[in-house]
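The complex appears here without one of its protein chains, the remainder shown in place.
Chain IDs A, B and C follow the sequence of writing; residue 1 opens each chain.
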Amino acid sequence: MSDIATTLGEPIAPQPSPLETGRRDLAVAGQWTLFWLKFRRHKLAVVSLVVVALLYLVALFADFIAPFDPNAANARYTYAPPQGIGLFLPDGEGTRFAPHAAGLKMEIDRVAMRRVFQADPENPVRVGFFVPSAPYKLAGLVPMQRKLIGSLEPGKPFYLLGADRLGRDIFSRVVYGARISLSIGLVGVAMSLVLGVVLGGISGYYGGAIDTAIQRVIEFLRSVPTIPLWMGLAAAVPLNWPPVRTYFMITLIISLIGWTSLAREVRGRFLSLRTEDFVLAARLDGASEARVILRHMVPSFASHIISVMTLAIPTMILAETSLSFLGIGLQPPIVSWGVLLQEAQNIRAVSQAPWLLFVPGGAVVIAVLALNFLGDGLRDAADPYSR
Amino acid sequence: MTDTPDAAIAPDAAAIPELVLEVRDLQTHFENRTGVLKAVDGVSFDVRRGRTLAVVGESGSGKSVTARSILQIVDRPGRIVGGSMRLHRQDGTSVDLAALDPRGREIRAVRGREIAMIFQEPMSSLSPVHTIGNQIEEALGVHLRLSGAEARRRAVELLSQVEIPNAAAAADRYTFEFSGGMRQRAMIAMALACNPSMLIADEPTTALDVTTQAEILDLIAKLQREHGMGVLFITHDMGVVAEIADEVAVMHAGRLVETGPTDGIFHAPRADYTRMLIRSARKLEQKAEIRLDRPARTAPAAPLIEVRSLSMTFGKGPTPLRAVDDVSLAVAPGETLGIVGESGSGKTTMGRCLLRVYEPSSGSIDYRRADGSITDLVTADRRTLKDCRREIRMIFQDPVSSLNPRMTVAQIVGEPLYVNGIAKGRELDERVSALLAQVGLEPAWRERYPHAFSGGQRQRIVIARAIALKPRLIVADEATAALDVSLRAQMLDLLIRLQDELDLSYVFISHDIGVIRYMCDRVAVMYRGRIVETGPTDQVCDDPQHGYTKALLSAIPRPDPRERRLHTRFRYTA
Amino acid sequence: MLRFILRRVAYMVPTLFAVSIVAFVIIQLPPGDYLTTLMADWASGGGAVEMGTVEVLRERYGLDQPIWIQYFYWISGIVTRGDFGISFELNRPVTDVIWGRLGYTFLISFCTLLFIWALALPIGIYSAVRQYSIGDYVATFFGFLGLAIPNFLLALVLMYVTVSYFGTSVGGLFSPAMVDAPWSLMKFADFLAHVWLPILVVGTAGLASLIRIMRANLLDELHKPYVTTARAKGVSEFRLLLKYPVRVALNPLISTLGWILPALVSGEIIVSVVLSLPTTGPMLLRALLAQDMYLAGSIILMVSVLTLVGTLVSDILLAIADPRIRFQ
Partner (left out) sequence: ADYRQAPMLDAKVADGSLPAVAERLPQAPFVETLIDGPGRYGGNLRTTILGGGDQYNITRTIANETLVRWTPDWTKVVPSIAESVDASPDAKTFTFKLRKGMRWSDGAPFTADDILFWYEDVFSNPALTPSKNQTFTVAGKPAVVEKIDDETVVFRFESPYGLFLQQLAYGQGHAPIIYPKHYLSQFHEKYNKEGIPALLAKNPSVGDWVSLFNSKVSPNFQPVYWQNLELPTLNPWVLTVPYADQDRVVASRNPYYWKVDPAGNQLPYLDGITWAKLDDVQLMLLRATSGELDYAFRHINNSTYKSVLYDAQEQGHYRLMDVADLPANDATLILNLNVQDPVKNKLFNTKDFRIALSHAINRQDIIDLVYVGQGSPAQVGPLPEHELYNQRLSDQYVAYDPEQSKAIFDRIGLDQKDAQGFRLGPDGKRLTITFMVADVFGLSYPDIMQMVQQYAAEVGLDIQIRTTDRARLNSMWYANEQDAYIWNCVGGRAEAYTDVRCYMPFQKADIFFASKWADWYADHSKGEEPPAPVREQMALYDKVNEAVTDEARLAAMKVFLEKAADNFYTIGISRPMPKYALINRDIKNVVEPIPITGNLWHPAPTLTQWYFDRPAP
């Protein structure tokens, strides 16, 4: 407690803190270590981090993971139910390890206009891992000729999670859908975030006329019902744009409307932070306005921003379903979870093919929950005051 | 009100007054995943009827936790893990508070009814959205089952008892409409609502200036006499202890290091820590030793900064508040100018005007740059102002709020160096380490966040930031108010030494005349925005001219129980 | 207070003008106009489209004029005569057709609001008080489930279940037998039997965010010193909770009250279509699709006005609830 070098002769003893023996690791830890130590304590957040990472890996390596092209239709297996996967097969005297999907028998019922499927236990479909496939480029770069999982008996049905009305593999579609839903959606959220923080920040920091103006704009944007806005703006997007760009544009449009609530909250925080001594101190240190705002003020409500963002992501994914409902969403052949959910939006799917609904629905729920709990964990970890 | 003072508690009674609370081996721990914090570690003491037990000790030593433990209102994850706290009632029964369920009916019956508490932070301890009256009536409703009208009458009565003017109207007002002192008094009224047999007062006067503090202390003493309450009084101000305590308990690091009658503690301390405490308290009674050693100043140099007829008003409309009113003063290079005055007299505002944090409404601030040129800060343009602000630095009144909780100490201290482009990368890191070492902080701790430091350490971080740019003048606003005496003395010494080393001038704002006497060459007394008296420190302290200065000096409690004098103080009415 | 209200009302005027302009512009953005719709209608009847007739009609409806002139006619009609123009498709003045629907819209939005609050507040409080407990996680889970399922899908599934397992008539706000009946207890019961579905569907979407906001706000307040002060007075935990932290935590919620309305109205549009409710939703959607512009513009304008009024009311409520704001 006494070997501190000072330039001033007799040193002042650092404050004794014998009480704090237990929490020394936290107290002296560097900021990233501290962050990680705290984050790790939030079990659910760690699990969520893994889930989110997995989801992104799936999206990145969709070509490798999905057994089929998401748009490959197959007339024989429209509305085929999920076959699931089994690991062991009876074999002569006992059972042996043989991953397989339950067999399916198909008949056409022409009166009711549908295909009728029956489980066919006699005829399981052998499944293999790292099976050869048509050549493709992984993530658009690495040439590959193998897929993670696939049927070893081509020609037999292989629909892990069922097929849709065109006999397309739902599993593959959900895997590919993750790409759009987990990327462009987030871009929109990020856009709202930037706009919200910047405009809310300006409004709260400078106050006065510019504040009044921004407040009016926000009030105005909030008071226009969103659907006509979407429809009007979406209709103004040129027709000859490729689908992804069109959709990206629409996402931007949604986020142009979505920033307002964040901006209002940010403004409130700024109003109260602006008079805080530490902000004043930063100004007296000679920091520029931008630095004062971004480096000193914004981090103070990082936790709030995180929670707003985690709530915004499902809204974004779902806004896309609403857009599809209105006919202004993604155009085929692009798939996203929103498109899948929209396609499940009919009585036929609800009553006779519920997997069309549960599979993409489950994906959205898992992503939303994981992102939320991850957000919770990040928020707690980012807060130096939390226990 | 109903009970008359008991003969048994008269000060001259030979018999030891009956016990109210008997605390034995209290242990309160904060558990978290990384370990256990033993905030209170085996504390034992007694509180008697009509007597005051003062608890002193450094910041963070467990005083507040002890107090909260008694009512079982320690915040999670705090938990009472051992010991007993026996409450003796006048009907002869007694109950061990430690054994009660913290959410149960029994402990609730004790809280507010038998043991009441005044909290440390009066500003935030009252609900922002309920009227003061409502909050006082609540206790009456809960414990005495008074009807609405009756409770209200009693609440008004209590408010007038604590000398809140126009109590009936005040009861309908909200917390934020009350000044700090009024809030403190409202808290006291609330605590006294049900005539408790014991009062816990946790630093009830830290936020107040000496004159107001004196009044509050008077009030508590009066009520204690009238109701025969036992009082547990937590403070770090040895003067107050000397003034009011019958017994003193000294805490250090979660333990009691010494307990005994007040006189004994002050004049025959046994524990090392107590001795140091008393020594520091005494030391702050006089001029700093370091300053005594300084060579006498030669002919007065041209002033570094000269303020003329500075005024500053808050608010517009018909009754703007003139927070600074026609103030003129000057500071010579290497000199320390003290500003004293009661709370709200405009000291902080004046200090901030010097850096033009607030825009003065009139007057001039002539600042002599290092090259000898003179700049009027009131009219300076942005660039000049920015340059001047590198030379004039500020130490904020409240170290906690002036440190960004989300930046590490290295970032905070390095900020002025970084944004002014003086250093970055490795060099910045080295400079920061050197600065921390200079103010006596372990450079290895620079990656920690401010919350991981004690109050005194935080104060030093603020100082490190202030000296980072090698300033010529530091405006130090109550730089030591939040510290306990021993720390305070160390801190002042540090500032004085820095002054010698860097040839600094200080504008030293404080409401504590002791600190001023210790630290300053000259002193200006502020009262309601005006400077009422200026002069060399010794002259002002020993021979005050203005009535207000006299009142101020007389209200300062001396850290010696043999010199109690509060009841003899002057009152100044303008 | 009065001044505050007056100032806010004065601010509303330019906002409303902006809304009216934007409403008018966005409904014109999609190519074509009402006559395009008319032609599509003709075509779907197997009839020939007489372009001459279309041109004459376009002139008659003033659709051949530049957009600002159309806007000027519309807005000056509103301002000077309270005339919102006519609905081309319904062939009636807009004012005749929207009031009833606005009524139902706000009835449903209001009920939904009550539903959300009635559920979100207790759950949010529980989640905050028992932070990180099983119950907290369960509440979070179901809240987000509601958030993650598209409204119309939920509506569809619920309708399907209701029809398949309970056999009751779904869609609309009344069963066919009750539509014409005058208001009576029976009709009210019938109304309740229908209205729960939209309320539930629209409500679940808003539930999660309100739970999270309540939880976060309350967590901020729960450990404030004034709570401890109250506890030290001997107030019971439950009463304490409601009187102090919940009360303060509610304020931010109150201030967003007015904002929930347009969200509900927007969220309600698609649900109303799926459930065929007599609200503004389907009418607005149809008007937008048909480019029945005065109708669409007027509905948007009305909803905006009510939103602005709602915001004003919530600001006033907030001022009443929070003395710090009242006295500013």
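By our rule, a contact is a pair of C-beta atoms (placed from the backbone, for glycine too) under 8 Å apart; a residue touches a chain by one contact, two chains touch by 3 or more.
Please read all numbers here as calculations on a predicted model, not as lab measurements.
Counting contacts over the entire complex, the absent chain touches A, C. Only one of A:112, A:134 or A:290 touches the absent chain when the whole complex is considered: A:112. Take chain C: the residues that touch the chain left off the picture are 30-32, 36-53, 55-56, 60, 83, 86, 89-93, 97, 100-101, 156, 159-160, 163, 167, 169-172, 176, 179, 272-276, 278, 282-283, 285-287, 289-291. If you put the missing chain back, the residues of chain A touching it would be 71, 73-76, 78, 108-115, 165-167, 235, 239-240, 242-243, 327, 331-333, 345-348, 351-352.
Everything that follows uses one rule, which is that only the chains that are shown with their structure count from here on.
Taken as a contact graph, with one node per protein chain and an edge wherever two chains touch, the assembly is complete, since every chain touches every other chain. Rounded to whole angstrom units, the spacing between the C-alpha centres of chain B and chain C is 52. Averaged C-alpha coordinates put the centre of chain A at 27 Å from the centre of chain C. Touching of two or more other chains is recorded for no residue of chain B.
Within chain C, contacts with two or more other chains are made by no residue at all.
Those residues of chain A lying in contact with chain B across their complex are 4-9, 11-31, 34, 41, 276-278, 280-282, 284-288, 291, 296, 299-300, 302, 382, 384-385, 387. Here chain B touches chain C in the complex through residues 68, 71, 73, 75, 103, 108-113, 116-117, 119, 121, 124-130, 135, 138-139, 142-143, 174, 176-177, 187, 190, going by the rule given at the top. Those residues of chain C lying in contact with chain B across their complex are 223-226, 228-237, 243-244, 247-248, 251, 321-324, 327.
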